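Apart from one protein chain that is not included, each protein chain of the complex appears where it belongs.
The letters A, B and C name the chains in turn, as written, and every chain counts its residues from 1.
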Amino acid sequence: MAPKPAVKTLPRRGSLIDGVKGNLQALIVGLKYFLDPKRFTLVYPKEYSKLPKGYRGFIILNKQKCISCAACARICPSAAMKMIRIPVKDPKTGKTRMKQYPVINYQRCIFCGYCVDVCPTEALYHVPYHDVVYENLSEMFWDLETFQKEPEYKTAKEGSPVKFLIHEEYGLIKVPAEEGG
Amino acid sequence: MSGDIRFYGAFKDELGLKTIPSRRIAKDTYEIFIGPQHPGSGHMRIIIKVDGDVIVEAEPDIGYVHRTMEKLGEIRGWIKPIPLFERMAIHDACNITLPYVRAVEKLMGVEAPERAKYLRVLLCEINRIAAHLYGFAIFGIFLGHSTMYMWAMGDREVWIELAQELTGARLTHSYPVPGGVRRDIHDEYPDMVRRAIRYMRKRLEDYRKLFLDNPVIKSRLEGVGVISKKQVVELGIVGPNARGSGVAYDVRLADPYEVYDQLDFEIPVFEEGDALARTYVRVEEIKQSMNILEQVVDWLEKHKGEPIIHESVSSKYGPVHKKVLQEQRRAKLLPLHATMKVPAGRAIGRGETARGEVIYYVESDGGLNPYRVRIVTPSARNAIAFKYALPGHKVMDLPAIYGSLDYFPPESDR
Amino acid sequence: MAADKLSTARQRAEEALKSIGVSYSVEEGANFVEFIVDVARLKDAALALKNAGFGTVVSVTATDYPKKNTIKVVYHVTSMIDDEVKGAIIGVGVYLPRIDKPSMPSLTGVWLSAEFMEREVFEFFGVEFEGHPDLKPLLLIPPLAEKRPLRKDFVVREENIYEGVPFSNVG
Partner (left out) sequence: MAAEEGKVYVGNVDVAARRARDILLGKLKLEDAVDWATSFSLWPVHLTTSCCSTEFAATFGPRFDGEQFGSLPWVSPRQTNLIVIEGTVTRKMACAVRITWEQMPSPKFAIAMGACALDGGLFYNSYNVVRPWEVIPIDIYIPGCPPRPESVARAIVELQRKIRRKHLAGEWVRTGWRPDREPVKPKEDVCSWWRG
């Protein structure tokens, strides 16, 4: 049980007959797929692919769980996660003290998911979509309020969800998926 | 300089394949600049000097995607460079980051648990297949064979879907971390892999009929861009390009890492050294990768529930971490990962990516950052092939040679 | 397996260096070994190693040590065809003074595979290789190459975790 080298021989170009045969073979394969096509194209705005659970999409903050440890900002490889300090009123004592929370810069975020993985309280989580675009750069620096809301997901309203399954015969196949969830 | 390598004009190879005879350089050669905006994917420029339509001199002008990986690797701590180095070859992400992780592990003196090793190999081989298919797609574009582009791109999605299921990202997985991996597979995963393998095996047969055995393709590739065995050793060309010239050099064979020495597979080698041989090596490698995947998923099914991250990390897990590991099969990182220190020392991490050997020389002075990370990627080593393989060929052969070398500029320029 | 190969490779390299009378010092890494020689004898040492079977340069690694005031340039070499030592990495290197343009002989004549890597060391560290056929920047544009970006005194700063927030922190 170990890798071993294996010298193989290359099929060489043969006579004219082989050439004709090769061309015919290619045409027959083409014809085969013409008669039995394997279509799995996503008709994008009318359909959108429902991404599986655990997909590393946009990152959202659950402020209630955040303990202000700043681990997410420290581990962020592209310095997209920043900490801001805001005054928070303590419900028990009524005193106001400064607390720090993460905000995110989607101009830089690389969706590596380190911040989600490092968060000791699971205050950060991924939402399984990724197809959000912007016309202005400034919209992409999310303040604390935006960071707690999922981004406006226009696609979902436009189309119907589909998911892709791996099929033995057809490779990927497209099947309708139920909304939400 | 060794005698067999001629700098200008064509070389007569040892195998007696058809090549254009060497000719004297005429005085009235002129230069053609190819790239960086050109029909293929490569974001590089090749400056060729032509005499008539025969290339007499080629000068690869690379560096269009130089993103200063080595410098940034010196200031980003130990774990942040993993996503960073991944950007060199994002469609081959696990293969390109694993050697760095292994070098760091070596310095730290930890070793990943067995299951993590198998999971790494699983993703590595999925990546290798996807990367080869991507190479075929681009090769198809180079040759004007758009069916191949569509087919390979479509079939690559199968493997990308598998990788996404495992890691949560299509390409940039950032999957291995020092001490283990970030996620475990779910129960249906092995069957998904097996289905994909069965599909791909059938599909490769169609590839052969449509592309590889196609007389048009063969006549464009056969005897084109021949690199002899001696030249491979002399120029330091690696990966499928070396194995297409009869050099059985593969890191999985020469210096086995992870669990490759426990798996049964072949390293395909072809002797011819032309563009067709290099293409065939990749096809055979896809087959072998699928053999590896079968063995790996069998093992993973038998050894469910084993740890996927090293004790030194998992022993510090709190209740939330343990719950996530159990329910979502996700090994969380610890805050100490951001500020970890690695004992002083030097290590070389190496691995076989889809394009060949990648080497990380990692030097630590015991601090928060690596002192020096030197990266030599396979494309960086293959870039020199353009200079010595192109002369002697016609300009029309350039896309075929370029495509067959499977050169990826972001990887080369670092 | 890999360790066996390394010890064989080390033995072979030591014999080769001793046979031509080059004095060397050994620096060991976790899974490789480096032989540090004098700049004047570097070319001889390289030739001896090449004849001993180490035919391919895998990396020309330069490291800047401002504290010791030196730049270390190591050629990491391996053999791609010799089964006994295939894949084992050994290095042959020199310490250069850390001046503006330190110079050393080019080993392109010995190992052709070092050609592009020497150009890299030239642009990133300013080391001049005498006898290199075409010594010019490989990756960088010329104005940047003059700054020697990989030397330690070229500082790239990381942002800290509070820096660069475009809106008021309170709110």
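A few comments on the model shown:
The rule we apply is simple: a residue touches a chain if its C-beta (ideal position, glycine included) is under 8 Å from a C-beta of that chain, and two chains touch if they have at least 3 such contacts.
Keep in mind the model is a prediction, meaning the values are calculated, not measured.
Contacts of the undisplayed chain with visible chains (whole complex): A, B, C. Considering the whole complex, the residue from B:Gly246, B:Gly356 or B:Pro410 that touches the absent chain is B:Pro410. Screening B:Ala137, B:Ala254 or B:Val342 against the full complex identifies B:Ala137 as the residue touching the chain left out.
Contact with the omitted chain, checked across B:Trp78, B:Tyr100 or B:Tyr149, is made by B:Tyr149.
Mapped onto chain A, contacts with the missing chain fall at residues 40-46, 48-49, 77-80, 105-112, 130-137, 140, 155, 158, 172. By the touch criterion stated above, the residues of chain C touching the omitted chain are 140-144, 147, 149, 154, 156-159. Counting the whole complex, the residues of chain B in touch with the unshown chain are 36-39, 41-43, 63-68, 71-72, 83-84, 87-91, 134, 137-138, 149-151, 153-154, 156-157, 160, 170-172, 410.
Definition applied: only the chains that are shown with their structure count from here on.
With centres defined as mean CA coordinates, chain B is found 23 Å away from chain A.
Note on chain placement: the centre of chain A and the centre of chain C lie 39 Å apart, centres being C-alpha means.
Residue positions of chain B touching 2 or more other chains: 76, 253, 256, 261. Listed for chain C are residues 158, each touching two or more other chains.
By the touch rule above, chain C contacts chain A in their complex via residues 158-159, 161-167, 169-171.
Here chain A touches chain B in the complex through residues 1-13, 18-19, 22-23, 25-26, 28-30, 32-33, 38, 40, 52, 54-56, 69, 71, 74-75, 77-78, 110-114, 117-122, 126, 164, 166-172, going by the rule given at the top.
Those residues of chain B lying in contact with chain C across their complex are 1-2, 5, 62-63, 66, 68, 70-72, 75-76, 103, 106-107, 229, 232-236, 242, 247, 249, 251, 253-256, 261, 345-348, 350, 357, 359, 361, 363, 371-372, 374, 376, 380-381, 383-384, 413-414.
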